[in-house]
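Every protein chain except one is present and positioned as in the full complex.
Chain naming follows the written order as A and B, and within any one chain the residues start at number 1.
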Amino acid sequence: MAAGSLEALVTVQLIYLIAALGHYLPLSMKQLDIGIAGYFAIGAYTSAYLTRDCDMSFTVALLAGAILAGAGAFVVDALATRVRLSGFAYAIFSLSFAESLRIILNNVEALGASGGLVGIPPDTTLPLVAIIAAAVVAGFWWFDRTRLGHLRTAIADDEFIVPIFGVPLVATKLTIFAIGGALGGLAGGLYSHYVLFIRPDDFGFALLIALQLPMVFGGLDRFYGAVAGMLLLGFIPEFVRVLAQYRLIVMAAATLLVLIMRPSGLITHQTIAWLRSGCRRSANERTKVGLSSDPSS
Amino acid sequence: MTAPTIDQVPALELKSAYVKFGGVTAVNDVSLRIPAAAGISAIIGPNGAGKTTLFNVLTGIIRPVSGQILIAGRDMTGRRPDEIFRARIARTFQGARLFAHLSVRDNVRLAARSVSAPGRPGGPSVWFDRHGDALRRAERALTEVDLPHLLWSVWPDQLTLLQRRLVEIARAVTAEPVALLLDEPAAGLNTAEKERLCALLVRLATSIGCRIVVIEHDMKLVMSIAERIWVMNFGCLLSEGTPADIRANEAVIEAYLGTRSHHG
Partner (left out) sequence: MSVFLQQIVNGLVIGSSYALVAVGFTLIFGVLRIVYLAHGAVLVAGAYLGLFALTWFGSVTAALVVGTVGSAILGLVVEFVALRPVRRQDHLIALVTTISFATIVQETLRLTVQSGQPISYPDSIGSALLKLEFGGVSLHVTVGQVAVIAVALVLVVALTVIIQRTWMGRSIRAVADSPLVASMLGIRVNLISAQTVALASALAGAAGVLLGLTIPAIDPYVGEHLQFKALAVVLFGGLGSIPGAVIGGLLLGFVETMAAGYLASSYRDLFAFMTMVVILFVRPSGLLGRRIVERV
């Protein structure tokens, strides 16, 4: 892998996409769980340690990292829910978790402390990441159509009335958060086995920004928006060579501009409906009438 | 439609309920019995009289400071809203609260699942829908409210207000309710739509065999479909009776209609 090469760019962005989609789950439910950098770090360090020092297979290590990260997300969010933290406090709490983890990692000698962990086996390849990323996106498409996916949408839309219909709100939310954290951990594992050298400082605020801003830019309404945002803000600055060092500023400025003019982000479900088909839309327009001309009443 | 008999156990009963928000008494020593027999009742009163709060108490969303809620004779005071829902008391909300990003069918299916779910109520089994049982219930409910099949895959923002109300009613109906509480179902509808809604409600009461209780401001509508009316003002139950009783009641007329009595 040559750093800065096209392949490296694409691979890392796809890895970020996976992590971002994990972050999308709580974000779409208006839960400001911004400890995502922490879950990413858990996955990165756990899997690296398992392959490097415990001679485990890459697959097992990846899974272990993902599961541990998911457990971490579950614990953090369960604690926060237990104490019934408001949105802002929730955000600070999850951020403190991620930052505390980072500081602790800076001091754990077995994991390289602040010098970092080196010599990670290069198990991640672009094809692998591409397949996993595609699978995650497809998985999201499928998930939205499952019962749990419907519940996520319902909770995102109107959390207040969901419990009335017999849905265990807290258990459902925590499960979804855990899935989100696990995806972040999975991405982290892929990341550490690609860059081959990780330091706790890699998993700080900058990572959070890289994962969160493009998604909010793209729109949280549907997960397509998050994907589009990550692809647009992640890839385009990378490919236009001259913009390379302005990447963060472009990302931030674009996000700021879009949010000021269109707070729901670039893509909403209306955009998708509009894009999908004109004919289906006008068919609905015809049925969108009251009693007087309703043919089927 | 049979008039409710005195010795039938009421579907839903409130005993001396008090609800206070800060310094305001929203519900002041209200007792009422919602009969089990199929039919339509109504709660009327000026804005701020406490009608919606009353619904909230009856469905477990708000806990009364004191008082009892009995469902089919069983004390369900302080129970969670989903327990009340499973006890076959369903409601709609002002303004037609549907999940904006789910199709009509999925909106109704969400509610249908909790009623048909085996296993521990409110547990993770709600996340799965084996055998498509919830789907069948949902489609049955949608048919019951006469919503054209064409609209079932559509999203709420593409529906008219009346259609959204119908979906909300369908969602409530999946519980096969004994009592169906509708919060201002006719608000914002034109005359033709209101007529259609009334016809539906009358039909629904018999076909499902439930007692429908509407909160409404349209007096003409209420007088035409309700057999029994409760009047509220300032959190208190002013009066109850048949439409004729209420029309003639001085206190009601003064409170609700002002001292003019031109509503015949």
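Just so we're on the same page, a residue touches a chain if its C-beta (ideal position, glycine included) is under 8 Å from a C-beta of that chain, and two chains touch if they have at least 3 such contacts.
The structure displayed is predicted, hence computed values, not measured ones.
Asks: Which shown chains does the hidden chain touch?
Replies: Among the chains that are shown, those touched by the missing chain are A.
Asks: One chain isn't shown here. Among A:V83, A:A138 or A:L275, which residue touches it?
Replies: Residue touching the absent chain, from the options given: A:V83.
Asks: With the full complex in mind, choose from A:A171, A:L196 or A:I209 the residue touching the hidden chain.
Replies: Checking the options A:A171, A:L196 or A:I209, the one contacting the hidden chain is A:I209.
Asks: Which is it among A:L9, A:M56, A:V75 or A:I92 that touches the chain not included here?
Replies: Checking each option in A:L9, A:M56, A:V75 or A:I92, the one touching the absent chain turns out to be A:I92.
Asks: Can you name the residues of chain A that touch the chain not displayed here?
Replies: Chain A touches the missing chain through residues 27, 30, 32, 79-80, 83-89, 91-93, 96-97, 99-100, 103-104, 106-107, 114, 205, 209, 212-213, 216, 245-246, 248-249, 251-253, 255-256, 259-261, 263.
Going forward, only the chains that are shown with their structure count from here on.
Asks: Across the complex, what residues on chain A touch chain B?
Replies: Those residues of chain A that touch chain B are 147-148, 150-151, 153-154, 156-158, 161-168, 171-172, 175, 221-222, 269-270, 273, 284, 287-292, 294, 296-297.
Asks: Spell out the residues on chain B that touch chain A in their complex, using ranges where they run on.
Replies: Going through chain B, the ones touching chain A are 59, 61, 80-82, 85-86, 93, 97, 99-102, 106, 109-111, 113-115, 117, 121-124, 126-129, 146, 148, 150-151, 154-155, 157-160, 162-163, 171, 190, 192-193, 195-196.
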